[in-house]
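For this depiction, one protein chain was excluded, whereas all remaining protein chains were kept in their positions.
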Amino acid sequence: MTKEVLHKRTTASAGEAAASPAGKFDQLFVNLGPQHPSTHGVLRVGLTLEGEVITKAEPDIGYLHRGTMKLAEARSWHQCVVLTDRWDYVSAMPNNLALCLAAEKLLAVQAPDRAQSLRVIMCELNRIASHLLFLGTYGIDLGAFTPFLHAFREREMILDLYEMLCGARLTYNYIRIGGVMSDISPEWAAKAREFLTFFKPRLQEYDDLLSFNPIFLARTEEVGVIPQALAVAWGLSGPNLRGSGAAYDVRKSDPYCGYEKFDFEVPLGKTGSCWDRYYCRCLEMRQSVRIVEQALDGLPSGDLLAKGVAKNVKPPPGEAYAHVEASRGDLGIYVVSDGGPAPYRMHVRAPSFVNLAILQEILVGRKIADVVAILGSIDIVLGETDR
Amino acid sequence: MALIDHLARIGRDAWAVGKGLRVTLVSLFRPSITIQYPREKLAPEPMFRGVLLYDVERCTACGLCVKACPSACIALAPQVNEAGKRVPKAAWYAIDLGRCNWCRLCEESCPFKPKVVWHSVDYELVFFSRSEMVRCWKPGFPLLGKVHDPDKDEFRDPAEQIVIQEVPARHDEKGPRWD
Partner (left out) sequence: MTPDILPPEPKVLYPKPVYSKDAGLLLSSRVWPTERWTARWSQPEYRKAAVQLAAILGGILVCGALIGELAKWGDLLYKMLLAAAAYTHQQLLARGIPSGLLGDPARVLAALNLTAEILWVSLKILIVVGIINLNGLWAVWWERKLSAHMQSRLGPMEAGRFHGWAQTALDSIKLLLKEDATPADADRAVHLLAPAVVIVPAILAFAPVLFGKELAAAKLDVGALYILSVSGVSVIGIIMAGWASSNKFSLLGGLRAAAQVVSYEIPRIFAVVPVLMFAGSLDLAAIDAAQQGYWLGFLPRWFVFWLPAGPIAFLLFLIASLAETNRVPFDIPEAESELVAGFMTEYSGMKWALFFLAEYAYVLLACFMMAVFFLGGGAAPLPLLSFIPSWIWMLAKAMAMMFVFMWLRWTLPRFRVDQLMDFNWKFMLPWSFVVVALAGATLAWL
């Protein structure tokens, strides 16, 4: 099925190219980025236009490349966690978690129950924070400025919670190999509950302000449609895939950190349009609130760090792959250990990198005015794309 | 029929826009939540990872923080006595704040309580040159360290710094505040 889709796609685009009257219109090359206001970082998209219609789109990445995967080979395992913070810098907790899960697989240790629950709480809060940033910037891309600051108001509260918890607001280094860094206090739990009760009515406000605004709907419905088969063929994950209706969520299909104990749903879109991807994230925030509430209610007591994780861990030789449902999709980390103090090899399957690739497929044939709407709806973070 | 549909659509859209307008109008009369930054400043939480401080008097130059640092921004040298043997005292200690990751691994690796190297809650850091990013400590230097001025070849206080706090936090009368 996948091959059929790919085949159709290539033949269709070749047919279109043949049908377009060459030389009738001038081909115009427009550089979107790397300093364009709505490329969300340093992304360059080379657009070839015929009139206002895009005939070719080439995402050009690498402006933020820092060689993290190579740097990891010269760092101890604990130090590698610091590197993961810098990939998807708007939601760093799942990055920490992915590496720690991989390392724990190698070490054959399991984080204590309390640490597992804390990990779930932090990752879900980070998912809310990340989706809020998406919601705000997507509003800005489409000309609505107010949702941006409303979303940041709430995001700021989550960052305050993180600051209380681990001292950092963006690059947390909170989840450690074998557990977590620090425990939550009763005041923290009270604050977190205060935030959740405050946040639920705000979700309705975002819907009123942006989600169901007729202009917003007109700009995002039926725009940037990714059919389910195409999304699967391009390896999309996260809300981009679920917006197309494919029910794939690592939290459900390959549960980690005790996600199987929580009662939550995986929201799905219908058509795979920009609006479906957008609203999928809005619904995910509601589910994240549910998960955090459940986790706070049933927080087990116990240790924070597993026994037997030394300061300079030396996992036995071997390899491990762990993946988590990060805010942007399926974040996988593959590590190889040669028994030394540093990973022999670390490879990252970054969701933003994979999701970005479909841009060259869905931009073709659209008007240039839709580029911003489509690019924004993919919700990439260039730190993760380039690594 | 089509006309009724058309009118119904107009009504729906107007209602949706009206709901959005209601949200902005309600927000207009809500108190603002921002602060006037240079005039008003937020006190960070006690856990906050701010500028690194270092107590040269208590340090034994064990070098655990040097090993723990993921970006190799800490350097130190132990004192040596007349016989050429190292003594548990630091001769000098330097942190390159330009390379610091603010990851707290150095503080966690420190075996002392209270820690010898720790994050204060100071979040205002301003540098005017690359050499100012390197904080140096020698016996007798303050907790905040000094900056080496390459032109005059002397150590001076990081004076051009905006410092919101004059004394390190995370250590108050109640004792050390971490973990």
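Letters A and B mark the chains as written, and numbering starts fresh at 1 in each.
The working rule: contacts are C-beta pairs under 8 Å (C-beta built on N, C-alpha and C of every residue); 3 or more make two chains touch, one makes a residue touch a chain.
Here the structure is a predicted model, which means the values were calculated and not measured.
A.B. asks: Looking beyond the chains shown, say which of A:S76, A:N213, A:N240 or A:S337 touches the absent one.
C.D. replies: A:N213
A.B. asks: Mind listing the chain A residues that contact the chain we can't see here?
C.D. replies: 28, 30, 36-38, 139-146, 148-150, 153, 157, 160, 194-195, 197-198, 209-210, 213, 215-216, 218-219, 305, 367-373
A.B. asks: Can you name the residues of chain B that touch the chain not displayed here?
C.D. replies: 17, 20-21, 23-25, 27-43, 55, 57-58, 108, 111-114, 121, 124, 162-169, 171-173, 179
In this section, only the chains that are shown with their structure count from here on.
A.B. asks: So the centre of each chain is just the mean of its C-alpha atoms; given that, what is the distance between chain A and chain B in Å?
C.D. replies: Computed value for the inter-centroid distance: 27 Å.
A.B. asks: For the complex, give me every residue of chain A touching chain B.
C.D. replies: Touching chain B from chain A are residues 75-76, 78-80, 82-83, 85, 146, 150, 153, 160, 163-168, 171, 173, 181-182, 205, 208-210, 212-214, 311.
A.B. asks: For chain B, which residues are in contact with chain A within the complex?
C.D. replies: By the definition above, chain B touches chain A via 12-13, 16-17, 19-20, 22-24, 27, 33, 44-45, 47-49, 68-71, 101-105, 109, 119, 179.
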